[in-house]
Structures are given as C-alpha cells and as structure tokens.
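Excerpt of the complex: some chains, original placement.
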Amino acid sequence: MAGSSFGTLFKLSTWGESHGKAVGVVIDGCPAGIPLTTEDIQQDLDKRKPGQSAFATPRKEADQVDILSGVFEGKTTGTPLSLLVYNQNQRSKDYTKIADYYRPGHADLTYDLKYGFRDYRGGGRSSGRETIGRVAAGAVAKKILKALGISITTYTKSIGKIHIDLDRFNKEQIWQNPLCMPDSHAVEAAATYVKSLMKAGNSCGGIIESYVEHLPAGLGEPVFDRLDAELAKAIMSIGSVKGFEIGNGFEASSLTGLENNDFYGYKQGLIVKESNHAGGIYGGISDGSKLVLRAAIKPTPSIHATQKTINQSGEEINISIQGRHDPIIVPRAVIVVESMVAVTIVDMLLRNMGSQISHIKKIYTKQ
Amino acid sequence: MAGSSFGTLFKLSTWGESHGKAVGVVIDGCPAGIPLTTEDIQQDLDKRKPGQSAFATPRKEADQVDILSGVFEGKTTGTPLSLLVYNQNQRSKDYTKIADYYRPGHADLTYDLKYGFRDYRGGGRSSGRETIGRVAAGAVAKKILKALGISITTYTKSIGKIHIDLDRFNKEQIWQNPLCMPDSHAVEAAATYVKSLMKAGNSCGGIIESYVEHLPAGLGEPVFDRLDAELAKAIMSIGSVKGFEIGNGFEASSLTGLENNDFYGYKQGLIVKESNHAGGIYGGISDGSKLVLRAAIKPTPSIHATQKTINQSGEEINISIQGRHDPIIVPRAVIVVESMVAVTIVDMLLRNMGSQISHIKKIYTKQ
C-alpha cells in the first residue's frame, strides 16, 4: 500500500486518474526562496502534452497547471507545493467497451487482481496522465538544479532499431522535432518507420538517454540508497519502462576489467578520467563527472491491429483497440524521464548535505 | 544520509566494513512463527563465501553467522533479528598501499569526496563483504517465501560474450559448478575464457538472471513503488551492477506492439498467456505468472594488469593491484541477487496485505 510518493526529503505524492476530475502532485520538502511561476511548470508540461504531432494521440488536453499552495510573492515558502491540472477531455465512452475485457500489455488484469475492481476508463491510475504530476514536480526540481548550475539533457536515443549517430549529435534539435532525436538523419528514418507501423495499426518502442552535467561529487548514499539505485527505481517506476542502465550498462557485462575501468589523470590541477564507462557513479556515489543513464521503453500496448484476449465472462475473444493512442510513447516520455532524474538528484543532494560534521557546522555557525 | 536500510515493512539494515571487526544485518519486521536456524542462513552464506574455486579470491573466511536476537525456541518472535559474522581474515597490510591512490573502477575517490576521508582497507563499506548482511537477510526472506510456496531460481546467464543456451538449461547444475551456469557447455567455454583472463591479470563481467515461480498476483504498489521499480532499486544497489531489466527488457525497445504484447487465453478455466515478454508484471503489479529479471555485472575492477591512476600527492602513476581478488564477481553475486529479490518480494507481499477492505476484515473478524 501507499506507493504514490517518491523521495525522502524532496518528496512527491502524485494522484489522479486518466478520466477522473483532475491529476496533480504535492511536493513536500522544496527549499524556500526559489522563484517559481506557473509558466516554469507549464513549459515542461507542454512537452508531454498530447495532440502535438502526427506521432502522438490526437486527444487534445489543455493541461493547464495551477499552483494551489507553497508559493508566496513569487517564491517558494518551504511548505508543500500543490500543483493541479484538471482533466478536460474525458471521452469516457471510448473506454466503456474495455471494462469487460483485459487489454494485452496493460495493467487491466493486475489491477483487478490486486484491488478486486478498477477504474477502467482510460487505464485509470495506470494511465500515462499520472506522469503530469511527475513532470510538474520535475520542473520545480529543475529550478533548484538550475540555481546550483546543474543541467540535464534528455532525448530519444533509438526508435525500434534506428539509433542516433553520435557523430551527428545536435542538442539543439531535441525539442525541434516530434521524435525528440538529436540527429536529423535518424529523425527522418524513424518517422518513416513509425508511419509505416501506424498504417498497420501497430506501434513501436525505443530507448531514452539522459545525462547530467555539473553534478556535485558525493551524491548517493551507500549501500542501498546509491544514486544509481535511486535513479533505477525512479526510472523503472515510469510506465512502459522495461530496462535501466547507467554508464555503459549491459555492455559492461561483456567487457574486461582493463577495457571497462576508467583511468584517472590530472589536467590543469583537476582530476580527469580518460573514459566514463561508469557514467559518473562509483560505489553508488557521484564523482562530479557526467552522469549518463538510459531507459528502455516498450512499444505502446494499445494498437488497432487484432489481438487475442479474454473477457470476464470466461471467453476468448479477438479485439481491435479503438480510440486515440500514441503509436510510440518514447518522445512523450522524454520529459518524464528527465523529470524523474531531476527529482531524484534534488532528493539525493538534500540527503547528502550533512554527510560531514564540517558541513553541519558551516550552516549553524550563525545561530 | 542513512542509506543502509532497505524495505518498508520487512526492513533490513546492513552494517560493517571489509576490515572492521564484523559485518551484519538487523531485520525488522519479520513475521513471528517462522522456524529459523543458523543453518538456514549459513547455507546461503556459504554460496557467496570466497576461497571455494579457482575463479574466486583464495581469501579464506569462515563467515559463520550468529543469530543474536529475534528467535526463541527455534521460531522468529516478530522482533528484530540481529545476524552477525565476525571478520577473521583481515590482512590489512595488503591494503595499506592503496590508501594513497585511487583505484580505477572503485569507490575510493567518491568516498573521499563525500566524507572527507575513508576507511581504505579493502574498500571499507563499499566492499563486497557488505553483501553478507544481504544474503543473511535473503535467507530469512526465503524461509517466508517457502512457507508460502514461492520459489526463486538464480544463475549466471552470461560471462563475457558466452551465453547459456536455453535448450541445454539444467537447473540442477547451477550450484554444481563454480560459475553457477545451468548449462555444462557454457561452463566449459566460460572457464577457459576466465582462465585466460586470469593469466593476463585481467577480469570480466557477465549477466545474472533470476526468476520467481508461484508468486501471488497483486504484488507491487502503483505508481512509484511498482514491483519492478522496487526490484530495480534492490538489484542496482548491489555493487558492480550496471543495468537491470525485467521480462524481455531492452529487447522490448526494438519490437512492435504486436510482437511484444502477451495475449491472454483460457486453459482449463485458468487464465494463461501465450508469451511472457512482460516478465510477469503489468503496471508494476505481478500477475501471478513467472517473474523474470536480469542484472548486468561489470568486470572486477581490481586487476593485476597495469593501470594508470593518480595519487593524493597530485601525481599520475601506474599501478598493478596486488592482493587476492576475484577474476569475476558474477558467480559470487548470484546468491546476492537472489537475496535481494527475496527480500523485495517479502516486503511487497506484506505491503499488499491490506489492499482490499475485505482482506482487513478477514484478519480481524476473530477479535
């Protein structure tokens, strides 16, 4: 029970179902004194909004966020932020059909088994709309990170079997194409691929990559609450994510120690590494270099193509899922991954503050 | 701060450093009435014990566990179990050299940056010896699972680029070869490969796979504390793990929805699936089918081969790490992965108990 909150000191509690009245998040533990406006949050919410391209559900949602508490005279007060988005486009009739059967690849059956029944409209709590709260919280977290000079970059690394080419990596393109790929050649190939799947009533998956720059060293708590372990939980908690890796991840399993170790050196008095296979984390603690992670996203389970399933009357049936669905979740999930990285880092940053007695003394000398 | 505990209701707190007096774990939240002996725990500890094969460090540790609390007349009492193993073979002199420099691939530098200094002997808290507490707790968790008819099977899936062949999968072999591979052909090839690396003073990594059978449906809490997210954290919190996946994991990212969805059917009145790409979890909740997960393990960072690094005097140096090290961590990590799966499942099982009001009524009707 009680699995809708995340974080120890920077703590989010998301709430809301796809076709309920609203969705939202309460953020408890946001430091006081951070300038925060609705617009700060809205610009990230707009990045996950549906109806914006040929590759996303045409369902229109305004998704206007309201800050109900925790901000006074334009700054956070240290008390909980309550952020809310009303659901406006609740075409429930699209979903009444599915009340009786279990959609393959969805959580219909497991919610029924766990709770005895479920809100079947649009997936209820397991819907992607739950991520609105995460993205809103992520926007707040990123304001904190920005004040500390920490930045996160997140993008689509692959769609189906089409991967971006690092030689053509162009950060500027990420939010300028509907697939969030930082490589215009890959965008073209992927767009063609996704369109062909759409015609066939099919869908596809992909990989999202995120990196964090200017992260302080020392974040992450041994031994269970390692930075990579907390990030793994954060990312795996996003619907449709089936795999997580840090640094070179699964590739490390096939390398030798000599190939995989990152060698240290000095450059102009600073510690440098010849490589960063570890992705900026050793023993679960950040070393101040670039943190790199990836999430594997499964193909959208809701497809028009015919599928075999069962209904609650005990019959095997064939279904074709109607309604408005994304042929690929990946681009809309990019900002969700980034948000979870941001909230995790803020939480670990706050948790790290008292790790040395000298840190504590530094803050309390003026009392 | 405070990252050495895991779980909400079945809660472990591990403690201890490689070359301190002892290592151990406190388990808080173990249900009362479970038969538990030292032997139950010892048999799992013996599976991670060093000095047992050509492929593990020859360091000898008796690793005898003592139950200091929480058991009365052979049964758990419901109060905390304190399990302790004294460190016996503390050849600290092997390690004094490394106090001055940072070993590539280790947490030496990050501990220094986080805490201002560190226990440099044998890696201190970041040492693999910390996992003794996890394995001891896992043994207790498995007693609970056994009482409920739930079983876990864990093994080496690959070493370097050598993968087991599912057609030759033989569960009985797992603990009968030093590499924990359930495929005798793969064992042979891997043994040859590891020996060649040992000669070169090098090391390698691999992949561990684990599956759980007879798991009840309904485990896992939406939306952050999903079963797969909790497992991801549990597994990624093990040192040397760089990637985690559930079901078909990263492979799902390159499939289409039609290929990846698991279709439902009925067989003799029971719900069956034609495939299990999801690995037994939808929307973060178990469906009662086989749960499957994998962990990517990096190659042992401690190698005899020459490496470039820096020391605390600001010099770049070449080192060759001496002492006794595993050429491959994978086989010794198999029981660690299994233990973390076990404790996670017990915790989620306890957390799920009150999910329906009818469940609560069932327990309290007799009062």
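Chains here go by letter, A and B, matching the order in which they are written, and residues are numbered from 1 within each.
Here, contacts are C-beta pairs under 8 Å (C-beta built on N, C-alpha and C of every residue); 3 or more make two chains touch, one makes a residue touch a chain.
As the structure is a computational prediction, the values presented were derived from the model and not from experiment.
Identical protein chains form the entire complex, numbering 4 copies in the structure file, with 2 of these shown.
The rule we apply is simple: only the chains that are shown with their structure count from here on.
The centroid of the Cα atoms in subunit A and the matching centroid in subunit B are 26 Å apart. On subunit A, the positions that touch subunit B within their shared complex are 1-6, 14, 102, 104-111, 113-116, 125-126, 130, 158, 160-161, 197, 202-207, 217-218, 220-226, 228-237, 239, 242-250, 252-266, 269, 271, 274, 278-279, 281-288, 296-303, 305, 307-310, 314-316, 351-352, 354-356, 358.
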